[in-house]
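Missing here: one protein chain of the complex. Every other protein chain is in place.
The letters A, B, C and D name the chains in turn, as written, and every chain counts its residues from 1.
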Amino acid sequence: MLYTLIPFLPLAAFLVLGLGGTRIKEQAHLVAVPAVLLSCLLSISAFTEVASGSVISVPLYTWLTSGNLDVHIGLYIDRLTAVMLLLVTIVSSLVHIYTIGYMHGEPGYARFFSYIALFTFSMLMLVLADNLLQLFVFWEAVGLCSYLLIGHWYERASACSAATKAFLVNRVGDFGFLLGLLLVWYSFGSLNYHDIFPAAHEAANQTINLLSPLGGNWDVSLFTLIGLLLFTGAIGKSAQVPLHVWLPDAMEGPTPISALIHAATMVTAGVFMVARLAPLYNLSPVAMQVVALVGAATMVVGATIALTQTDIKRVVAYSTVSQLGYMVMACGLGAYASGMYHLLTHGAFKALLFLGCGSVIVALHHEQDIRRMGGLKDKLPVTYWTFVIGSLALAGFPLTAGFFSKDAVLVAAWLSGPLGQALAVLGLLTALMTAFYSFRLVFVTFWGPSRVDPHHADHIHEPSRTITVPLLILAVLSILTGYLGIPSFLEPVFSTGGEHSGEHGAAGLGIMIAATLMGLAGIAGAYYVYVLNPDLPDRFARQWESLYKGSLNKWYVDEAYDRAFVKPTMMAASELWKRVDVEVIDGAVNGVARGVAWSGWLLRLVQSGQTQHYALAMAGGIVVLVTMLILF
Amino acid sequence: MAELFFGYFAGVIALTAVLVVALRNPVYSALALLVLFFHVAGLYVTLHAEFLAAVQLIVYAGAILVLYLFVVMLLNLKQDDRYHHQWRIAAFVCVPLLLEFLVLLAGNGVAPQSSPLTAEQTAAASDNTMAIGTTLFTTYLFPFEVASLILLVAMIGAIILAKRDIGEGGQT
Amino acid sequence: MTFSPGDLFLILPELLVITAACLVLVLDPVLSSSQKDGLAWLSLGTLAICMGLIASQMNHAASAFGGIVIIDAYACFWRLLLCFVAGLTVLLSHTYLREERLYFGEYYGFVLLSLSGMMVMVSAADLLTIYLGTELMSLSLYVMAGLKRSEPRSLEASAKYFVLGAFSSGILLYGISLLYGATGSTRLPAIAAAIAGRSLDDPLLLAATVLLAVGFGFKLAVVPFHMWTPDVYQGAPTSVTAFMAVASKAASFGAFLRVFVEGLGSLKANWSAIFLLVCIATLVLGNIVALVQTNIKRMLAYSSIAHAGYALIGVVAAGVAGTQTGEANGITAVMLYLALYAFMTFGAFTIVAMLRKGGLDGDEIEDFSGLAARHPLAALLMLVFMVSLAGIPPTAGFIGKFYVFMAAVEAGLTWLAVLALVFAAISAYYYLRIIMVMYMREPDPLTAASPRLIMSPALSIVLACAVAGVVFFGLYPSPLVNLAGHAVLTFK
Amino acid sequence: MTVPISYYLILSAIVFLTGVVGVLIRRNIIAILLSIELMLNATNINFVAFSEYLQDMGGQVFVFFALTVAAAEVAVGLAIIIALHRAKDSINIEEFNLLKW
Partner (left out) sequence: MTHSFPWLTLLIVLPLAGAVALCFAKDTSVRLIALGITAADLLLSLPLWWLFDASSGSMQFNETALWISTPPIHYRLGLDGISLPLVLMTTMLMPLCVLISWRSIDQRIRSFMAMLLVMEGAMIGVFAALDFVLFYVFWEAMLIPMYLLIGVWGGPNRIYAAVKFFLYTLVGSVLLLVAILVLYFQSGHTFDIVQLSQAAVPASLQFWLFLAFFAAFAVKVPMFPFHTWLPDAHVEAPTAGSVILASVLLKMGGYGFVRFSLPMLPDASIAFAPLMITLSIVAIIYGAYMALAQTDLKKLIAYSSVSHMGFVTLGLFTFNIQGIEGAVMQMVNHGITTGGLFLCVGVIYERTHSRQIADNTGLTTPMPRYATLLVIFALSSLGLPGTNSFVGEFMVLAGTFIWSKLATALASLGIILAAAYMLWMIQRVAFGLPSAPVLSALRDLDRREMATLIPLVVLVFLIGIFPNPILTRMHASVNQVLARTSVPTAATAMRAENQLLPAPTNGDSLAMETPRP
């Protein structure tokens, strides 16, 4: 099937670059870019085919069989997949192009291209998976690419530890994912979507006793358990609270990566997974509620932290966390289509924002602290304007893509019940903060007096065209995607969910107005604070010092983890090693050896060299033997 | 009567045996042993082993013991003034051993497999020497030959060991 | 009660050995020093002929001298082994004596006389003859141990060996006398007939059994009658030690089995209890004390004590086994063990004999430092012997242990097998130490005279025989197993 | 002939054990050899007594051989003693302990 090429073209690019990268070097983009563009074209073709109503399924090969564990690798394209395909290939193509300019002259140029090609392949395979294990395999594979790309500048210690952290935190999530996956297999005897989904309804009432090892009795619904376990994976991958800590650190990677992986595609895999498994989640209200609450919490936490960050990419990163919270919350409330919709628009405008950041950073010679920027709007006009469009979309400014999708999420939340209404209110609040921090970024970076390092201040200019063109395209997309009618396109996939995107009614209108107002208020607030009264932030910070510091230090989550998990683990490891392994086990082993040797030394003394002692021993032997025989 | 003889011989044998061990001067020990040999020979006679009694006197008393005395004199040994320091432990071991032996050999009413000799049998067995001779050269011919080898070994071995001249590379 | 000339044919090997011995003794003073090599070749030739003769007697069980001597396959097995070991000894001594400057032509005579005593021991069926054989063997060995008169240790070894040997033969003799009193005969078949159905309730039998066990225990060097072994093995000239460690032990086992299984067979419940105790003590003590030795001859002495313990497992198994085959398997195992033990121990002692430090034996374990670098082949051979002594496949030592433990398990003594194997694992430590010293240590540069290795064609032959036996029987023990199995069948 | 065999056995046991004790406690090697002679004599008493009681010549023959062996042992033993004395000017067995442990 031709569509097989969609993922395998990037793979081919990766192999060529990976094996011959040292020779190709500066020409690496000549391999990678055409491959991704081609697969982008094929994706569009696939999209149109799927849009006409068909579902494409391409079996590839049998991965492993063992008893009833029977896993095949295959491609499966329905509407959900098709949308994701478009997102991935388009953003990826643009990032590829952007990279040509951004990474120009870097020693790891070819390596970088090979990694993103590999990432594109993995991400495509992830969304194309027709079974859970394939999903998991590429779920981890994208994690690997993320790891490699975060650590792209391997000389930097901070990049390396960020990479490690990202991988580890994801592993924690994947731990749950794996167990959930096994539970699915155990319960259904299969991992294929088309086996599981039909069977799911029949098993709806099954429960599992979680306390059976202890002899207790705590029955939990099978699907709740499956849902929660799988969602653990999503928490990790989509940077939800409490595993969100890796994502901001991941900004140590080159900016194109932040755009592609840590904003548009990989981090949304969790949302995609929940949406993909909607038939299972729908069977467990508890799991759904947990998903929604986690999403909401993430949304709020991310936004509050983003308010005070000073690193340009970290602000955007926390906004990503926050936006991912929106999507997850939407899924948790059953509004899968809205969630996916937001995913898509977010993919466009967040990629735009990140690439814009990248443009700024390149222009400022890798300066990322917004306190040392300012007044750039004249020097970097393309960047500035596209950045503003992205920020407007993020802030939910009317008629941008972000406006529509955020509105869809909030409306769906409101309509989904009491919990949803509470969360919708939170969502509105977050929207306010979102608008505030995104325009804080705009104003501080581009407006006002220049605080740029005087060394660089003179030669700030717009980067090359390979950078600006993707920005422009993404800016267009940031507006355009709002008008494509994605929710209704996706509706058939989630037909079992109770969402009716068509009937917003009065509530819908109210939410829309509220959200708009919130967005405008946020922008106005930012303008007031950062343009009109630049000394205000400092005063705020002094006035609410603990709040400010909490936000600035990301609510001390990293520190808490360090104290609660990392340090104790390392302590336990070295203590266990010294106490148990070295002292107890080896001590026992060496002790036995020493004991034997010691008794040897002792017994050796019997051999005194005195002949008559020897004779005495013989006589003693006679006594013992005679006694023994007499007595027994 | 027999008991009387036995009592005498046994008494002297036991006494001299103890003396052999107890006397510190090896010459005295050897002399005590000599007395013991004579009495053992006497005991043999009461047991109708006249040939052995004679051999006992000739070989043991006449040859072996003389050899001992000869060596003792040759080496001009001083009196052995102490027993080995382990004698207490030795006593600790040997006393139970003695008790066990006594229990085994006497206490449990030893019953020899064949009955004691009758008078007729005693008479028949009078030609002890001839009987031994016949047996030696018929039934025990092979051991006899082996014994001769033992003597050969002893002879040559003694020469080799006691020979004085041991130059480096000296010829034998 | 008479003998026929045919009897002489049966003991022809013994007669040949004796004749050769006498010839050696007679020729020795006659020959000049340069011609004395001829004595060795004479001895060797005789031994070769004897082995041929014995092999031909293998399949015809017969008794001679009115049943005093039994030439059956069992006896032939041991006689073959003994002749072989004596041959190796002669070859080893040929070079070793020259190196030690011990120019005794009589030496070969003593080897042969001792051998004849051993051969008498294993083919005798009469306690008197066994006793005489033992004495013949021992007296020769006492003398041989003290041959290196210039060396106080050698004399001391000889003296200790002699005093304790005489002591033990007194005990043995006392036991025989009691047994004679209890059964009325010194012939093993007659003894067996007399005690059939009797038990140790008979105090004479009890005392006799214990004393015989002690007497033989001394010769076998089992705990607690072993204590002469390390001293004597260390002090005696190495070639004599090798001969003692292998031949005298084998002969003693041969006679010992004959006496206890054939003569005292109906008391096996009792004596197996004795030997069980002795066996455990031997395994424990032999292995543990060997761990801390610094002199290799002494270490090998303890190792030989421990090996006697392993062989005793077979004896105990034979005693405990309820079935005829179980008993036969136990005895087979012992025979096999001793035969295989002969190869490896002799090989090890040969290497020890070859190693010289200055004009002396290089018999401290430290002297082996760096041997692998200087003499890789010798080190390799020593490695093979050590591995075999440790009982690790694919060497002969493993096969020996395998059969012994098989017999033990068959007899239901699984726990004993476990115990013995645990001690086998411990024993591996001290054998490994030799390997370690040879391969992983460099010789101490401070010691002026670094040990060297004496070489000669004769030694090469000895080593070749030993290593061939260890490897061949380790890989393909069937011939020996069949031989021993066959010998045991004629035994009872 | 009414002396019970057990009397002879007890006598021999006493002599034998006296010999054993001698071996264990005398320091002079010659004295030790003398003690061993005691042991052998004890054995011989046994043999002769049993021979008488069993009406069997074997015991007496055994004594004959035992005597021979004893003679041979003495010869070798004394030779060793002489050699020892020559080397160390002592025949105190306690002093011969180069070989130990």
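Annotations
In the analysis below, a contact is a pair of C-beta atoms (placed from the backbone, for glycine too) under 8 Å apart; a residue touches a chain by one contact, two chains touch by 3 or more.
None of the values given here were measured: they were computed from a predicted structure.
In the entire assembly, the chain absent from the figure touches the shown chains A, C.
Which of C:Phe349, C:Phe368, C:Phe385 or C:Phe398 touches the hidden chain is settled by the complete complex: it is C:Phe398. Shown as candidates are A:Leu41, A:Leu69, A:Ile513 or A:Leu602; the residue that touches the absent chain is A:Leu69.
One of A:Ala51, A:Leu399 or A:Val589 touches the chain omitted from the figure, and that residue is A:Val589. Taking the complete complex into account, A:Gln206 is the one of A:Gln27, A:Ser54 or A:Gln206 that touches the chain left out. Note that of C:Ala342, C:Ala378 or C:Ile435, the residue touching the chain absent from this view is C:Ile435.
Touch with the hidden chain on the side of chain A covers residues 61-69, 133, 136-141, 144, 147, 151, 154-157, 159-161, 163-164, 167-168, 171-172, 175, 178-179, 182-183, 185-190, 195, 199, 202-203, 206-209, 212-213, 217, 219, 222, 569-570, 572-574, 576-578, 580-581, 585-586, 589, 593.
In the full complex, chain C touches the omitted chain through residues 372-373, 376, 383, 387, 392-394, 398, 402, 405-406, 409-410, 414, 417-418, 421-422, 424-425, 428-429, 432, 435-436, 439-440, 476-478, 481-482, 485.
Methods note: only the chains that are shown with their structure count from here on.
In whole angstrom, the spacing between the mean C-alpha positions of chain A and chain C is 77. Within chain A, residues 604, 607, 609-613, 615-616, 619-620, 622, 626, 630 each touch two or more of the remaining chains. For chain B, residues touching at least two other chains, in rising order: 84, 86, 90, 93-94, 97, 101, 103-105, 110, 112-114, 139-140, 143, 147, 150, 153-154, 157, 160-161. On chain C, the positions that touch chain B within their shared complex are 1-3, 11, 18, 22, 25, 28-29, 33, 64-66, 68-69, 101, 103-106, 109-110, 113, 116-117, 120, 126, 128-129, 132-133, 135-136, 139-140, 142-143, 146-147, 149-150, 158, 181-184, 194, 203-204, 206-207. Residues 159-160, 163-164, 167-168, 171, 200, 206-207, 209-211, 213-214, 217-218, 224-225, 227-228, 230-231, 270, 273-274, 277-278, 285, 288-293, 426 of chain C are the ones touching chain A in the complex. The residues of chain D lying in touch with chain B in their complex are 1-11, 13-22, 24-28, 30-31, 33-35, 37-38, 41, 44-45, 48-55, 57-58, 60-61, 63-65, 67-76, 78-83, 85-86, 91-94.
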